[in-house]
Structure formats: structure tokens, C-alpha cells
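What follows is a set of notes on a single structure, which appears directly below.
Just one protein chain is left out here, and the rest sit where they should.
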Amino acid sequence: MRPIITLTTDFGLTDGYVGAVKGVILRINPAARIVDISHHIPPQDVFRAAFVLRTATSYFPDNTIHLAVVDPGVGSSRRAILLKADNQLYLSPDNGALTHILRRPGPKTLHQIENQNYFRPRVSHTFHGRDIFAPVAAHLSLGVPPEDMGPEIDDPVLLNIPEVTRNDSQLIGRVIYVDHFGNLVTNLTLEEVVSFAGGLEIRTTLDDGLSVTGVKSSYTEVAPGEYLVIFGSWELLEISKNLGNAAAALGISPGLGVTVTRMKQ
Amino acid sequence: MRPIITLTTDFGLTDGYVGAVKGVILRINPAARIVDISHHIPPQDVFRAAFVLRTATSYFPDNTIHLAVVDPGVGSSRRAILLKADNQLYLSPDNGALTHILRRPGPKTLHQIENQNYFRPRVSHTFHGRDIFAPVAAHLSLGVPPEDMGPEIDDPVLLNIPEVTRNDSQLIGRVIYVDHFGNLVTNLTLEEVVSFAGGLEIRTTLDDGLSVTGVKSSYTEVAPGEYLVIFGSWELLEISKNLGNAAAALGISPGLGVTVTRMKQ
Partner (left out) sequence: MRPIITLTTDFGLTDGYVGAVKGVILRINPAARIVDISHHIPPQDVFRAAFVLRTATSYFPDNTIHLAVVDPGVGSSRRAILLKADNQLYLSPDNGALTHILRRPGPKTLHQIENQNYFRPRVSHTFHGRDIFAPVAAHLSLGVPPEDMGPEIDDPVLLNIPEVTRNDSQLIGRVIYVDHFGNLVTNLTLEEVVSFAGGLEIRTTLDDGLSVTGVKSSYTEVAPGEYLVIFGSWELLEISKNLGNAAAALGISPGLGVTVTRMKQ
């Protein structure tokens, strides 16, 4: 089967950058199949790139190659890395974008990418997506083994991911992501919430004041424009607005605290 | 030939949602070819999704599978449906997105999608695109027959599409769509206009006051910034602004009335 290479970048789609990356890959391996995940990561937003990778890449077939380039340090001494995990390969600047993949259980190997034989002959200061990551991904898709790309390393850069804290009466987390629909995704898992509350009889309070009672299983269980709490696609607690954009309406960005209490204390 | 699966969603391209859908499809059928139609349907805008499907899907080869997920009712009791029409397959929540396809002449069969054998093992409350529509589309692309997905039904949800009315001196329609360029697309067909006016000697008046005489065959027939009437890509009457955005300049949204009269009454 022809190899799949996915792309996740902050390049946007108004320039020729994405086209250049695709061209470089296809010239080296014309049989590669390129799949766009996103080119609309906000510029330099490594945290968001990490979350998008977490929520998209694991569904792909074995041997998929994921190229993730959000690269504020391009041209500096930051390393380029290649991770093998869950029978998939990930290429990225070493800036934390692979944090969630690295934190998953299971065997992993990590290599620094430094074998210039697989780079474009002339590497620019500003576009390693085209000059390093694309040709390396294409050569990997031709069967070059990961260990040919450079030495194994074990000290990748990791993002500081907020942890959930818990006391007798409260489970305290954070909004970690705001999606395209304005849903406020928190770091509170279904498992943690059920373990804490013995079920879903909970009250959820955002640090800005909004408080929502109970958990729904469909947006339509509340009236249009009303807020609700729902466990979303990743079994994380989300605060949403039926037929509306909760983040825009409330003016909320990732980082805000959120507290869960039992309805009957 | 490898099967084609097209995607039309309101998921946007800033999150991992589209990537997850693509991954699920490719893991089940690595030979599938995924073609993006649009992921920029405005959130929950089923009416716009219906128009995009109307104007894009019929050009594809026989046996193309069209996955259309704009799904404000996800998680509720709204049905998931599978339509066979014009030798193509369409999957969608049962919310009217297939209205234009259903109204076309020709044989059709419609099934409710309910066979959980073809779903992901755990179906979320909020992301049936990943958990139901993607795996069902992938299995269809492997040759599973539509009737395996669920019972035949004949009562799909249909959108209320505005009709054209006509009297001796007027043909009265509506703006039904505003495109990316700001063109105001109406529901007045070339055939209806010619039948009414005996040709194209017409005056077109928008309910907000703008009146345009005649019909052009190129934007460049008027000066930059001037308004014109032209029959566009779907042989529908459109009001446009040469080298400009008519909808933005006039502040017009779908729904506005438009009246055609004969130039010589």
C-alpha cells in the first residue's frame, strides 16, 4: 500500500509554503499519499499543535508518517526530531509539539534528525518544513529506517501541561483548548470526574463565574443559546453553548480555571 | 479503481476533527481516496451545506461516496441517513442537508444508518463524523451494500426551499446563497426568466432598492465597482459587482426578495 504522510503546520493556505512541501515530498516519492490535517495552527502556537496531533493522528493506519511543523525556532540550534510510537512516525522541531504523543504509554524511540544526506542540498534559514522535514519524511516513506536519520536521544522538549488537582469537595482543572465551534475543552477526563463524584451529578463552575448544573449527552437537550456541560469527542469535560460559540460569548481563552463539585455535598 | 470519498463539513481546519475523520477512513480502507469539498460550512448551517452539495457533488464519478456532516443535533435522536442517487452515495445526519439531491428527478433509495457493526466501538456524544459516518463510509467503500446499514426509509427531513412566484408583470424570487466572492445567487433559473420575459431584456430589482438593467455575459462588461446581473455557474440569476463584493457592499444576506420585470412592459 502506498505510504501516507500527514501534514500539520501553521503555514496557512494563502502562500505557496504548503505547496512547496507537497512538491518536495512528491518529487522524492511520487507514490506518497499526502493527507492534510491542518495548516491553520495559529502562527507559532506549539501548544495548539500538540493538541491537534493528540486528537487526530492516532486514528491513522500503522506506518503513517506525521509531519508537524510549527517552528518559531527555525534557523536556531533547536533540534529536529523523529519519534516512533504506536507504529507511526512523527517528525517535528523539538519544541514540545509531540508532548501528548510522548506522554502516552507504550514503547517509543526518538531520534535527532541530522543526516544531511536526506535534506535538500541547500537548507534555508526560515523554511525547514521544505528543506529538512519534507525530504526526510519522503525518504522515510521510501523505507529508509529512522536510525539512519541521526542518533537516538531521550531528552525531548516537553510542554508544561496543566494537571488536575483534587480535594475532598472539588476537582480543579483548566480550559486547555478552544475549538472551532467555541467549545471550551478542559483537562478533566470522564474517568476522573466519575471517580470524584461517583457519577455525573456535578456542578461545573468556570473561574469567570459561569456555573452549569449536570451533564448532557446532546447539545439539543438545552434551549438554543443556553450553556451545557458535555463529555466531548475525547472524553474530556467541555462547556458549550447550544447553536452558539461559548468561547466568543464568554470571552474565554485556554488557561482559565474550572471547578467541579458534587451536586449533593 | 480506488474508491473516492468526499468530505463536506463545518469542522473548520484549526482542530484535529478533519484529521480524525480521515484517519478513521484510511485505517478501515487504506485504499480510499479522500477528496475535500469543504470544511468551512459555517457552524450548524445546514442550508448552506445543502447548497454546496448541490453545486459540487454531481460532477464526481459514479460510485463516489459523499460524506456530509453538519450536525447541530449530534447526540440526539436525529437519524443518520444514507442516500443512493445518480449512482453516488450520500451519508448525512437527517437534517435536510440532502434536500437538493433528494429533489432531483431519478431513482433513489434511502436507508437509515443504524447497524452498529460498522460504527466505531465507542460512539461519542459529539462527534458522529468520526464515530459513525467515517467508518460507515469506509465500509461502503470496501463494498458493503447500503442495505446492510439499516432499513429503508422514505420520510427524510427536507429544508423549506423558497419557491419562485410569478404574475403577469413580475417574476419574484429570493437571494438563496451568497458565495465567497459576494455574488448574490437567486433561485431564478435561466429557463424561468426566458419563459417569463421571452428573452433577457429584463430589469432586476432587489428588495433593498438596487435595480439593474439587462443581463451581461462577463463581469468585465461593466466598469470596476458597478453592479451587473449575470447567469452564473448553475444557470441561476446572480447580482454581482465587477471586481468587488456585492454582498458586503450592500449588506445583503440570503433571504432577501428579488423581482424581475420586462424592460418593455
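By letter and in written order, the chains are A and B; residue numbering begins at 1 in each of them.
By our rule, contacts are C-beta pairs under 8 Å (C-beta built on N, C-alpha and C of every residue); 3 or more make two chains touch, one makes a residue touch a chain.
Treat the numbers as computed from the prediction; the structure is a model and nothing was measured.
Note on the undisplayed chain: of the listed residues B:Asp15, B:Asp94, B:Asp179 or B:Glu192, the one touching it is B:Asp179. Of the listed positions A:Asp36, A:Asp179, A:Glu192 or A:Glu238, the one in contact with the omitted chain in the full complex is A:Asp36.
Here the missing chain is touched by one residue of A:Phe127, A:Phe196 or A:Trp234, and it is A:Phe127. The omitted chain makes contact with subunit B at the following residues, 1, 4, 6, 8, 35-42, 48, 51-61, 64, 179-181, 216-221, 230-233, 235, 238, 243, 245. For subunit A, the residues in touch with the chain missing from this view are 11-20, 22-24, 26-27, 30-31, 34, 36, 43-44, 72-76, 124-127, 130.
Please note the rule applied: only the chains that are shown with their structure count from here on.
Centre-to-centre spacing of subunit A and subunit B amounts to 31 Å, using the average Cα coordinate of each chain.
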